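A single protein chain has been removed from this complex, and every other one stays in its place.
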Amino acid sequence: MKYIDEFRDGAIAKKIQARLHAEAQPGRLYSFMEFCGGHTHAISRYGIGELLPHNVRMIHGPGCPVCVLPIGRIDLAIQLALERGAIVCTYGDTMRVPASGGLSLVRAKARGGDIRMVYSGADALEIARREPGREVVFFAIGFETTTPPTALTIRTAQQEGLKNFSVLCCHVLTPSAITHILESPEVREFGTVPIDGFVGPAHVSIVIGSAPYEHFAEEYRKPVVIAGFEPLDVMQAVLMLVRQVNEGRAEVENEFTRAVNRDGNLHAQALVSQVFELRSSFEWRGLGEVPYSALKIRSAFAEFDAERRFGLGYQPVPDNKACECGAILRGVKKPTDCKIFGTVCTPENPVGSCMVSSEGACAAHYSYGRFKDIAVRVEVAA
Amino acid sequence: MKYIDEFRDGAIAKKIQARLHAEAQPGRLYSFMEFCGGHTHAISRYGIGELLPHNVRMIHGPGCPVCVLPIGRIDLAIQLALERGAIVCTYGDTMRVPASGGLSLVRAKARGGDIRMVYSGADALEIARREPGREVVFFAIGFETTTPPTALTIRTAQQEGLKNFSVLCCHVLTPSAITHILESPEVREFGTVPIDGFVGPAHVSIVIGSAPYEHFAEEYRKPVVIAGFEPLDVMQAVLMLVRQVNEGRAEVENEFTRAVNRDGNLHAQALVSQVFELRSSFEWRGLGEVPYSALKIRSAFAEFDAERRFGLGYQPVPDNKACECGAILRGVKKPTDCKIFGTVCTPENPVGSCMVSSEGACAAHYSYGRFKDIAVRVEVAA
Amino acid sequence: MKKDYIRPLDIRHGRVDMGHGAGGRAAAQLIEELFLAAFDNEYLRQGDDGAALAIPVGARLVMATDGHVVSPLFFAGGDVGSLSVHGTINDVAMCGAVPLYLAASFILEEGFPLADLKRIVDSMAAASRAAGVPVVTGDTKVVEKGKGDGVFISTTGVGVVAAGVHISGANARPGDAVLLSGTIGEHGVAVLSKRESLDFETTVASDSVALHGLVAAMLAASDGVRVLRDPTRGGLATTLNEIARQSNVGMLLEEAAIPVLPQVEAACELLGLDPLYVANEGKLVAICAPDAAEAVLAAMRAHPLGANAVRIGSVTEDPHRFVQMETSFGGRRVVDWLSGEQLPRIC
Amino acid sequence: MKKDYIRPLDIRHGRVDMGHGAGGRAAAQLIEELFLAAFDNEYLRQGDDGAALAIPVGARLVMATDGHVVSPLFFAGGDVGSLSVHGTINDVAMCGAVPLYLAASFILEEGFPLADLKRIVDSMAAASRAAGVPVVTGDTKVVEKGKGDGVFISTTGVGVVAAGVHISGANARPGDAVLLSGTIGEHGVAVLSKRESLDFETTVASDSVALHGLVAAMLAASDGVRVLRDPTRGGLATTLNEIARQSNVGMLLEEAAIPVLPQVEAACELLGLDPLYVANEGKLVAICAPDAAEAVLAAMRAHPLGANAVRIGSVTEDPHRFVQMETSFGGRRVVDWLSGEQLPRIC
Amino acid sequence: MCLAIPTQLIELRPGALGLVELGGIRKEISVALVPDAVVGDYVIVHVGHAIGRIDPEEAQRTLAMFGTLAQLAATHEAALP
Partner (left out) sequence: MCLAIPTQLIELRPGALGLVELGGIRKEISVALVPDAVVGDYVIVHVGHAIGRIDPEEAQRTLAMFGTLAQLAATHEAALP
């Protein structure tokens, strides 16, 4: 697969690994946050942690759209399916995210809710066309990557004059989340989360470009390296971050130049601002209410806004008390710091959202990383 | 079972049989039409034919509500289910009646029509209450016995203000059918169907009383004996008919006095005329268009009339060419006179409606009577 | 997988979800905590794709399978679980075999309450233990909500036939006696009484039971048993027609001899059904050589499941293979196959 | 019943109706004209409630059952019919047994086209003949429209194990070689590619095939085969975890050794799936004594169904029973059980 | 036609409903069409509705008539073919 396989080459990984070991200064501790779940996933799946020098530590960030979805938002989708009789279309990722009352979309479906997994918002539109007698709601989640397709879906629905289609918009914004983390007391005041730099978003940046990160680099004096999601991209980005730290720089660098430029996809940005506008505040799981961190549907498209169409009122719901997702999403804790990790909370019965998506820090550690600190003995055949 | 078992006593049957043999005059041929399918069924199921003298011949009449239902009426019900998305509720009996295009209600259900068998119109009402978002149509068939419950259903729907319930009314009238037969050329002119008397309806008469038959007895000089559906009732009625013929009488006699009086159920009659009025004409399978032979829903209840509610237009459809149902229903032919009886037309794949209900002449003969003329040899054990 | 690594199944409030059928850890947990716990036996504990079984040396094998799709799932006298054990044991027994092992394939509908599933599986396990025929291997699939109906259970049984036993529906001969092990129609009436819109109150319970003990007693009493069959779907009438067709014979029954409980008769009157066509799950028809009839009947009556056994007729020579009946009323009629589905009638 | 007494089934335009499952004449006709015609063999022709079967004297019996509920019913490389034959034959074969007979239980949805049913049954019959394992007994039930999903087929197989063969998932020992018979993920990708809303064009066909021939060749080549298992639902990852758990061992795999077709890899990339968790229906995992690995691998490669066989890793001693993998990239990770259902992801 | 069964009314219930018994089974039906029916009556049930009542005396009379026939027949029995 062109532009994929080349970036998974284990031989080159060894070379980058060698450079990293050569350049990371022994007396120094490097802590980098990979904002995106995509990077978290690559680190776990390819075993990148093993390849990094011991003094380079990766901190998982909140960049997993599923992980940051608060209970109250899932509750709204379930309410539409179970109480309002709507067909709720959603990406596979959201199906198992815990909601109130022990429910999740998959469990609501088992209770008779008409909840359908779609691959694309266009599929939800198609369902609405085919079943004109039913209300069809697209439960739309995601960062800037996923927002333009949703915008397109809404604009198409309007152009076609669909009368039974709406979107429950849960699109959130990356820069606001990064700012929120940088502004958090753990980072600013206590220094309990020492962040020396960020591995910046890959696919989000295709859409928004690299410019929006320049602010952090300057304002908070943090190096940012935008990197692709392939394992060599990640290793290279870490190397570039180590170099910035070593050299005392705090710049936005772009490792992912093959897909990201400074301005991003202007066409997609225009479409997004045609359909959406900023929400004054939005609850993130783990981060709480974050001002201007999400989008809502503009009033010109009000009839396609499920919140207005069904008169939905948002009801925040506290996470499970034992769950440390919040602290993990802010980089304050590790999955194994959670008392119920791997016992009460497992991928089969996730208590927190970080155990749901394979990009979630807890799920990634559970599925890929549990072997650590356990010796493996192989008696190889003669 | 009180009032049932006593009327199935084989020992008494033998006594009545003896009287019949004693009183039926050898030189004479007695042809009696049992109007009702209930009597047809009893004759076949209990093997009453075997017990009658050879010169007493029973002619099956058209008194099976399923058998007289024309194709076009079933088509309407199917159209409501398949094209209008209605829930069509119906008695089990109508499920397999042949319709156009090789369909039947059971086959329309298999093609996705929401067709539900009910035991009573009240069950259809209950479905309408439970599924207010769906149109629920009760496909109502039957003679005067079944009409009052339908009337009650419609009145209840109106009292409750149900907005999604209607009735596809196919209720027909017994006296009109009898008149039609007596007026037919085969009976009046050619004498090809020599009817010496009628076994009159049992349960219909509970509702309408015995008075309506007095007209035939007088006008057409035909004896009528109203009889219950138990086998002893039938035998006794035949005996009473033989006596009337022997004595040259043509009266209405009532063998079923335990349930039928001269006036019938006045309460039920009042309800029926509150809800229904005469149709100027109605197609019967086998008999064709028969004037004033059926009921329609009065305009005071128009919103509960599926024909008006859905703007249905009746489209008569000719029966299968090979099918002799019409002649059989008029008493002109016997099932075995039909070329496709038991080969192309079987209870599994009925071509005509007489092969559907176990009261249909063809089905009754197929299921119960086929052994006739075939010797049975049993080598009983030592 | 360490036990303490996952939360136990929430049998009280949980429901079947698609994950339980996906073959992963959730499926393994369902099997371990629900199925294995209920059926527990050495074969199932092997935990392989199939079970390795011991069978008597040199035996002839019999194999029978049946899908169980009853609605409602629970009824007086049983449920789909016990039924799935009895039904297949009986089919094996009707071949004259001693049933030894059962395999069970479950098709669950997404959203089905685990508590109901456990009730069904426990009932199945109890039936299997009572019959002495273990469930040795199984499979579980989950279908999406609206693509199933709670629980379907297909069971397959194997058993062995003793030397000298030759039972088949093809063995009836003119003159043979037709025996029936008891009253008919209870299973069908018990199930119908629970159907929505037909619902009526009755104390009739399904006769669902494993008949292999009765069969063993009959075979021990005489070598004249030629045909055994359990009149399930389609009822006694259809079973006799099947045998008549298979053996190329006719039959002549005596209506008065066929035992029917008063409540069954009443329910059939009310719904316009004929008890001859109503399903049984704990009765058998036996066709015996004429001179064996008395001994077989005596053996049946001596067994608790055959206490009401009767002779209901004889096999006839008949190229038309008609099953005929002398009615109690004194007439004669054909007793035909069930045609289509038996639906309640109004006329 | 004389043939000419009823119209033949209208296979071209007809559909399954409730009557076909009611056990009466319509059911008998469906069985005769569709099932018997396709499967035709001496056992099925017995026409009894079960089949009486011949088995080798003194053999140990193996019994396995599987429900088949695939959606869509038809896919590149097979359909639910052939799958139901292969799946159960393979489960019997994975016990080290020679599969001899199959039983089939059909649960049909009202309204299902008879033409499609015939296509499925014919494909099943062809698979059964090709494998030399006849369908000897069966059952058909019909459920109401909306309470099934076209056709569900539960098959049960019996087979016999040769003396000296002892295969079980519990037999793996540290140091054993883990062998895989070929590329993984084709079945799952072929089926997914036909799912509405996922649909993509691919030439990947299901690998569905009966593996008993390959197993026979392997067992003939060496007595060092300890575990056999077909990585179906849950994929290779889950199957290896099952074995690790059953044998109380760990495993260490080499990602680079595991063969995956480029199209399968591409489809997984697109949908966010991992080929290790995608279903196979014609592959097997074998765990062998270290000194038997070469001989077994050679025997596999000499067989057409094992041409791409490889050694993918080793069994380890591990109280945590982790299946681990050296990634092609050079790292190491756990290969966990499938958790829940494998859903396409966007993130 | 018109399957209808005599059953005994054993309980009147609100909403013109009644519980009937037949051979040990019980079913709730509508008695709206026979408003005069009282507990103990035998009502004739069709499609879940009582449509009429059995007159016990008339039933007795009919059975007696059968009995009379039986006597009559006894004197003629030899005449049977």
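Going in written order, the chains are labelled A, B, C, D and E, and every chain counts its residues from 1.
Basically, a residue touches a chain if its C-beta (ideal position, glycine included) is under 8 Å from a C-beta of that chain, and two chains touch if they have at least 3 such contacts.
This structure is a prediction, so every number in the text was calculated from the model and none was measured.
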(request) For the chain that's been dropped from view, list the shown partners it touches. (result) A, D
(request) Kindly state which of the options D:8, D:262 or D:304 is in contact with the chain not pictured. (result) D:262
(request) Determine which one of A:1, A:211 or A:322 touches the chain that has been left out. (result) A:1
(request) Pick out which of A:10, A:49, A:98 or A:121 touches the chain that's been left out of the picture. (result) A:121
(message) Using the document's contact rule, name the residues of chain D that touch the chain not shown here.
(response) 193, 199-204, 262-263, 265-267, 269-270, 272, 345-347
(request) Spell out the interface residues on chain A facing the chain that's missing from view. (result) 1-4, 6, 9, 12, 14-19, 21-22, 36-38, 63-65, 91, 119-123, 142-143, 145-146, 148-149, 152, 201-204, 206-207, 232, 236, 239, 255, 257-260, 265, 267-268, 271, 359
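The rule is simple: only the chains that are shown with their structure count from here on.
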(request) Compute the shortest path length in steps from chain A to chain E over the network of touching chains. (result) 2
(message) Can you tell me which chain lies farthest from chain D, using the average of the Cα atoms as each chain's centre?
(response) E
(message) Going by C-alpha centres, which chain would you call the most central?
(response) C
(message) Taking the mean of the C-alpha atoms as each chain's centre, how many Å separate chain C from chain E?
(response) 37
(message) Where in chain C do residues touch at least two different other chains?
(response) 17-19, 25-26, 262, 265-266, 269, 336, 339-341, 345-347
(message) Give me the residue numbers in chain E that touch at least two other chains, ranges are fine.
(response) 1-3, 5, 22-23, 46-47
(message) Going by the touch definition at the top, which pairs of chains touch each other?
(response) A-C, A-D, B-C, B-D, B-E, C-D, C-E
